[in-house]
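Okay, handing you the structure first.
Yeah, one chain of the complex is gone here, protein chain that is, but the others are all in their spots.
Showing subunit A:
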Amino acid sequence: MGRLITKCNDPTVLYVSGGNTQFIAYSQNRYRIFGETIDIAIGNCLDRFARVLKLSNDPSPGYNIEKMAEKGKKFLHLPYTVKGTDVSCSGILSNIEKQAPHLISSKQYAPEDLCYSLQEAIFAMLVENTERAMSHCGSQEVLIVGGVGCNLRLQEMMNIMSEERGAKLYATDERFCIDNGAMIAQAGIEMFQSGTTTPWDLVTCTQRYRTDEVEVTWRS
């Protein structure tokens, strides 16, 4: 889907949503997971922090954090947990959840500052490991997909990183990032056109499909 919209060829993919945080590269008929979160997803981390601040779910908690973060100025040091090619988000969330009520009530930090600091820390982890994946695979393209991919600060950071290494960033917006129906349909068309079909009585539904379980028949 991302490749269809952005016309990129063979990108390193950052897949960031409420359920997933994965660094992906395509190799030999699989999307291989180069690294991922070892606990909660980045979108989950942002959503749960939005709940701590009692932010609205309209249009989405992540979007409201993004808007708040734009007004943030004061930077709070949070844990930074990069584990090789993987990242971890649960400790950061626990840390900021614990500190937030006190920091806000004592007026040391505004809620905006905390949104800003949280975004800066976790996005830096994402960009760093995307770069590590690109360096490991020798890739010159990067594609951001998934709901958190709508976040403009994440796109901006990724773009700076890409420019520094002479690579190109591809990103889409909320029309595509969060439309799972369209993504499934697009994957279905690709599979059908490459000759993969499933008899109707064998069709099942699973939410637990991992990215690297699917054999990719539509790319060489």
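Details
Assume a residue touches a chain if its C-beta (ideal position, glycine included) is under 8 Å from a C-beta of that chain, and two chains touch if they have at least 3 such contacts; residues count from 1.
The definition used in the following text is that contacts and distances are computed from a predicted model.
When the unshown chain is looked up in UniProt, the name that turns up among "Transcription factor", "Ubiquitin-related modifier 1", "non-specific serine/threonine protein kinase" or "Pyruvate dehydrogenase E1 component subunit alpha" is "non-specific serine/threonine protein kinase". Touch with the chain that is not drawn comes from one residue among A:14, A:65 or A:161, which is A:161.
Interface note: of A:66, A:112 or A:131, the residue touching the hidden chain in the full complex is A:131. For subunit A, the list of residues touching the undisplayed chain reads 17-20, 25, 27-28, 32-36, 38-39, 41, 43, 75, 77, 80, 82-86, 120-121, 124, 127-129, 131-132, 134-137, 146-147, 156-158, 160-161, 164-165, 180, 206-210.
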